[in-house]
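Here is subunit A:
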Amino acid sequence: MAEEKEKSIEKIVEAPPEIGRFGQFLKEHGIASEKLPDAAGGIEVISLDAKNLQSALKILRSSEETKLDLLITVSGVDSRQSGGTFDSVYHLWSYDNLNELVIKVKIKADEVEEDSLPAVPSITNMWPAANWHERETYDLVGIKYLGHPYPRRILNPWDWDGHPLRHDYVQIVDALNDKNPHSFR
Partner candidate 1 sequence: MSTEIKSTELKTDEMIINMGPQHPATHGVLRMLLTLDGEFVKHAEPVIGHLHRAQEWQGQNRTWFQYQALIDRVDYLSGMFTSWAMARSCEVLDECEVPERAEYLRVMVSEMNRISSHLLWLGTYLIDLGAMFGFPFYPFREREKLLDLFEEIAGQRMMFNYIRIGGVQRAPNDAWLKRLKAFTEEFEDRVDEYEAIVTENPIFLKRTKEIGILPLSLAKQYGVTGPSIRASGTDMDLRKTKPYSVYPKLEFDVHWLDKPEGGDTWDRYILRIREMRESNKIIKQCLDMLPTEGELSGKKQNAGLRVKAGEAFSSVESPRGILGCYVISDGKDKAIRFRWRNPSFCNLSVLSELLVGSPIADIMAIFGSVDVILPDVDR
Partner candidate 2 sequence: MNAAEIYKLSRLAIFWLSVTFGAVWVACWGVGVFIPSLITGKMPFLLQVDNPSTTVVFIADLLRSLTPILSLLVFIPINAMFMVLFERRSLALFTVRMGPNRHGFDGLAQTAADAVKLLFKEDITPRGADAFMFTLAPIIFFAPSIFGALPLLAAVTNNHDLFKVANLPTGIFYILAAASIPVVALVMAGWASNNKYSLVGGLRSAAQAISYEIPLVLSLVTMCLLAGTLDVVEIVEQQKGGILNWNILGGGALSGYDKLAPYWLNLVDTSFDTSAMFGQFYPVPWLSSIMAFVLVICTVLLFGLYLTGACAEINRIPFDLPEAESELVSGYNTEYSGIKFAIFFLAEFTNLFVVSSIATVMFLGGGDNPIPKWILDRLPLEPISNALGSLLSPLIKDLMFIDPATFWAAFWVIVKVYSIVFFAILVRGTLPRFRIDQLMDFGWKRLIPLALILFVVVVFARTWVVCHG
């Protein structure tokens, strides 16, 4: 069991050197990306700079070759323990072919200033579907999406404190029996 665990952690650390199909495609269009270890099932995972996200997605979505026009989810991952980053993960599919791609935008946790949130550009202007996903990620993981039309909490009450899905989250107030002191309700 212990050996197995060791092995699997190694799997994350060892990044395959060669570039993937979509990485190649982006490179041809002048966008640099970093190949990350494949997700289970052999799905390509790439990492992008926050500033490249919009342009890369635009190409990936409109190009006939890739046609990744179905935004499955936008998820936030607090991976400070393993990689020291906040990840904003985009699962892209295609309605018409079998293409699948996972894009990660990694924001280094130590570059984020105290009392502020990691920021990633919003893609709501491209996919209205991202609107609620980004709001949810903001709500639960605490990643700010710049340029989002309505950056509010979505699942938690608007006066909730903290971001519950962060690993260091401690619930300050017993939501059932106690009232939030900052609440205006």
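Behind the choice of candidates: all candidates are chains of the complex that A comes from, given by their letters.
Criterion: contacts are C-beta pairs under 8 Å (C-beta built on N, C-alpha and C of every residue); 3 or more make two chains touch, one makes a residue touch a chain; residues count from 1.
Here the structure is a predicted model, which means the values were calculated and not measured.
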Complex partner of subunit A (touching, any copy) among 1 or 2: 1
Per the touch rule above, subunit A residues touching candidate 1 in the complex are 1, 4-5, 8-9, 11-12, 37, 39-41, 43, 45, 69-73, 75, 77-79, 81-82, 89, 91, 95-96, 98, 102, 127-129, 131-132, 140, 153-157, 164-165, 167
